[in-house]
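After the structure tokens below, expect a handful of questions from me.
All protein chains but one are shown at their positions in the complex.
Now for subunit A:
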Amino acid sequence: MSSIDASDERKVRKRVFNTSIEDKRLHWSRLHRFKTTHRLYIYLISSLAILQFIAIAFFARGFLLTRNVLDNVATDSPVEPKFDKCVILVIDALRFDFTIPVDPSDFGYNSNHHNNLEVFKNGHGTDHSSLLLKFIADPPTTTLQRLKGLTTGSLPTFIDAGSNFDGSVIDEDNFIKQLSLNNKTVYFAGDDTWDALFRPFLSPNSEPFESLNVWDLDTVDNGVMRYFENHLLNETAIPANWDVLIGHMLGIDHVGHKYGPDHFTMKEKQLQANRFIERICESIDDKTLLVVMGDHGMDHTGNHGGDSKSELEAALWLYSKRPNMWNHLSPDHYDTTSLGENHRRVNQIDLVSTLSLLLGLPISFNNLGWPIQEIAATAEELKLYHEVTLNQIKSYSDASGVITNFDKAEHLQDLWEKSINDISFAPEYQKYFLESCKDLWARFDYWSIVVGIFFLATSLVLLIIITKLVPSIVIGQMVSEFVPTIAIMTLVSNVCFNGIFHVLHQPVFFENWLWCTLFSTAVGISVGFFLTIFDRYTVAWIGRKFLEDLSDYWSRIAALFITLHAVLFTSNSFTIWEDRIVSFLLATLGMLTLYEFVFLPKRRLTTALLAAAMGEEKKSPQKKQPLDSESSPLGRFARLVGGYHSIVLITCTRLASMITICREEQGEFCTPTFTTANNYSYWGLMLCLTAVAFLPSCLKGYYNICSSYQAAAPIWISQFLRWVLLTNFVYWSICAMENNIPDLAWDLKVFKLTISRIVAGFSLIAANVGWMMGPLCVKLNIHNNDVKSQQATILGYANVYGSQFFLLVINFFMCIMLFNKPLAQISLFLMCNQLLSILEIVDLLKLKENLIGPVSLGLLAYQQFFSTGHQATIPAVQWDVGFVLTERITFPFTHLGIVMNTFGPHIIIALSVALLTLWKQPPTVLKPQTLLARVVSNCGMLLIYNTVLCLSSFVWVTHFRRHLMVWKIFCPRFMFASLSLIVLQVIITLVTIAFASGRLIRQINNLFWA
């Protein structure tokens, strides 16, 4: 088809534009200038992208605490077991002061949560058969993290970088795993988090219960009690064939969440738990250990997750029927006055070593805790316990190599040598090691966080100034100043900072030269930009221009949308419902444009402003005559078309938003439609087929608005697109068949892989190479009715840029369709319509350079992200599409699939943002430089929008770093914001600006510019 085009081009050039040699020279020199500017623009945008990447890297380094999980498992224990069996009862949110006797005259006494759990007084004073201790949790005080800590004896972080990290089975060595390795049968009932974490190690007779519904106070508790009734309390029913019985009750926690601790329901729940524990105490035998504990406390409102004192202080109670089991310290250690302020405390991570020693198990490999002193009956026993634990911690320290800091390592070695000689130094060794690990895993690196936020804010300011405030034409001239300044500044600051760091080792948080280089590069880029900008402009001018730019109606609407979207991250509820809110905003935008087209309020449009101001005085008497195409009010037909496009936009948005994979937190208010069953159902496939078959005609309709459906367009749309989509449909039908028919006779794997590779190869490589040939969508119409006229008409002249550019979008669209499931394909079909309608609306309202264009496209990207079956959570990532191209994980094909699936809408939008300028842009109106500058400006505005979102998520995730939901809601959202910004930057810089726009503008100008 390229040959057809080439001949067309020649014809066009020959017949229509008879250029003289002089003109040609002018043209070539102009083209040369354009090439230089274009290259400089690429450098400019790339350096901004680098600045943002560095900002994200710093923030992620500071915020995402990581810990390497080792798979080593501890073996053999030299300790004799003291107990054969063990009953462990976890009472969620059992705060320490619930368990001790409180004097009613005490400040803070409340009869609803104090003095109800009388059982913990049993056997304390007289025969030392019980031991009550304050049990200090490590933040975050959320159940998942606490359970990991309680069973591994380690400090769980957000990313326990093992093989999987989404809250499913624990990889590392833990207490429960040790139980099952040592042939102990573990029965479990209660919170289903245990099931998720320890499924392989629990007996199949276990009964996990749904734990999410905070308003349900009784289901889990009753289930646990019934289970204990069957297996422990009621001996006659089933003979005890367990070694360890674990219960996890949620009632008290849920009362806290629902009513707070001061409510009378709390008293009922506590009395119920009290009776339950009493019965357990009665029914266990001499060789059974009873452990009752809270995993965390609760604050005065009944919530938890943070690091306040009342949230961290839980209770631990060890009980055995044998008298003098526990070697109590002097009574002043167990001081229960003033709500147990001065009571002896132990860490939650100490539990693993304690229980392991009591049951004669090896202490799990990753343990950092220290056995509780009271469990040792004699001094020799204590010494043995300390030696065992010391050896375990030392071997962990050696195997993990976590302590990289030289001073710390030396100090540790010192303590270790001392401890071998004198075991009384061992606790000091453990404390020091634990502190060092906490520094590494549990403390945010605030310096990195602040640096990340600061650089991102800087990049936002620069983006706003460069792409929005400074007129694009001036930027075109300034580009040649920017690039050298930035290069020099980066060099200078690199030399300075690296020198300082190398000599003085300051600032400390860099840790190594790599981060120092990144930091200094970012500083250099920022300084380079600001130097060039302040060379020409002042702060006052920038401020004035900023306000001025926000003075028109549509910019303000866009700013409002950006603000609203950014404000969502201030609350977990808004973040949860982001999918609905985004489509609400997009539909609102559609309504606003519809209103505009229907009523035509007397509002000066941005581009029309000047023209109208000039023309107003002269021509006011005859208002019906259009002044010129720019300033005239819309004709009736244009308004009709505009109204139609608005309705298309609204309807498609609403239809697409019906496809959703609900977040867990949305609960009963959301019914998931993007399920495997629906995706592979017959109606789903039929809808998908309809959409796929209908799409080429839709696109044809949009092309025909400017009669651009010529030459290359039919080839691309009704041949390439149609056949690729149909082949793709075959692929997904086979998937559906495999899914629906359980015992399929044929093995279709090879067939599937062949199809997917053909589609991917064609759409990503062949079609893009084809696009580089420059497929024009114009045609010479020689059937001219006008006899006198010697000129031929060029069909598709008005949209020569846009029609060609959109073919590139189609290439990527085909590839993205391959990696999306049938329902998501329907959503993407709707997206094409929304996208083109937005382009038409923006063109009709003459908002091509307004902020509203990129913002509406950005909103569309987010809306489509959600309606293609995604949510901003880690479990919602569609990992299975990674295996479309290959059978096993292969770089880069698996990654390509997941990126194309997750960020598909963002990629399409990152490409089409150039269309805001190019769609319906006839040639020979704007100079190539101006056109490129406008494309860059629109790309920049899209980046501004996403940078604001990313910055907002940075700030709020830092603010909520101790929030209950930070790891479930805010942190995944921040990760998504960062990743989408990175994807947008890469696509915009490399494909939209560097590859596509430059080539397209050059080619069209070669043809048409005379």
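One rule holds in what follows: contacts are C-beta pairs under 8 Å (C-beta built on N, C-alpha and C of every residue); 3 or more make two chains touch, one makes a residue touch a chain; residues count from 1.
Here is the rule we go by: contacts and distances are computed from a predicted model.
Peer 1: If you look up the hidden chain in UniProt, what protein name do you find among "RING-type domain-containing protein", "Glycosylphosphatidylinositol anchor biosynthesis protein 11", "Elongation factor 1 alpha-like protein" or "Autophagy-related protein 16-1"?
Peer 2: "Glycosylphosphatidylinositol anchor biosynthesis protein 11"
Peer 1: Consider the whole complex, including the chain that is not shown, and state which of A:F454, A:F584 or A:W879 touches that chain.
Peer 2: Of the candidates A:F454, A:F584 or A:W879, A:F584 is in touch with the missing chain.
Peer 1: Out of A:C437, A:L456, A:I576 or A:L943, which residue would touch the omitted chain in the full complex?
Peer 2: Counting the whole complex, the residue in contact with the absent chain is A:I576.
Peer 1: Can you work out which residue in A:S657, A:N833 or A:Q878 touches the chain that's missing from view?
Peer 2: A:S657
Peer 1: Looking at A:F444, A:Y537 or A:Y553, which residue reaches the missing chain?
Peer 2: Only one listed residue reaches the unshown chain, and that is A:Y553.
Peer 1: Take the complete complex as the reference. Which residues in subunit A touch the chain that isn't displayed?
Peer 2: Residues touching the hidden chain, for subunit A, are 215, 550, 553, 556-557, 560, 571-574, 576-577, 580-581, 583-584, 587-588, 591-592, 594-595, 598-599, 601, 603, 623, 650-651, 654, 657-658.
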